[in-house]
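The complex is shown incomplete by one protein chain, all other protein chains being positioned as in the whole.
After this line comes chain A, so read on.
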Amino acid sequence: MRNKKFNASVGQLGERLASEYLKKKGHKILAQNYRTRYAEIDLVTKHKDVLVFVEVRTKVGEQFGAPEETLNFRKLQKVKENAAAYATRIKWNKLYRIDAVCVVLGENYQVLRLNHYENICQDPL
């Protein structure tokens, strides 16, 4: 049945779907699963001169809550720190932002919905 391995594979599937979606939207993928001691960033892309950090959240079915609900303040704080670290490492001196992609899968891993939220960190949480 469902276990950690299963969840990890669902997560990877979601990230793959997200990167395909963003590529179609014109994003250039710079890194996947960028990891520092703070946390891991699922995707780093570049879109029209703006560096974009993407957090991907995937769920099978929504009966145990929407993927949007799993994004909390602490997680975002980690992503922010990590993004700042990445921006410093590549000496990025223009705007960057943080996006989220939420994926909901069905019984047979087909995509039920995929939402892209831009610039989620400007709203004061």
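Miscellaneous remarks
The rule is short, and it goes like this: a residue touches a chain if its C-beta (ideal position, glycine included) is under 8 Å from a C-beta of that chain, and two chains touch if they have at least 3 such contacts; residues count from 1.
Basically, contacts and distances are computed from a predicted model.
One chain of the complex is hidden; its UniProt record names it "Mg chelatase, subunit ChlI", one of "Mg chelatase, subunit ChlI", "Tryptophan synthase alpha chain", "Biotin-dependent carboxyltransferase family protein" or "Multicomponent K+:H+ antiporter subunit A". Residue A:K80 is the one among A:R16, A:K46, A:K80 or A:H116 that touches the chain missing from this view. Only one residue in the set A:K46, A:R97 or A:H116 touches the chain that does not appear here, and it is A:R97. Where chain A meets the chain that is not shown, the touching residues are 50, 80, 83-84, 93-98, 118-119, 121-124.
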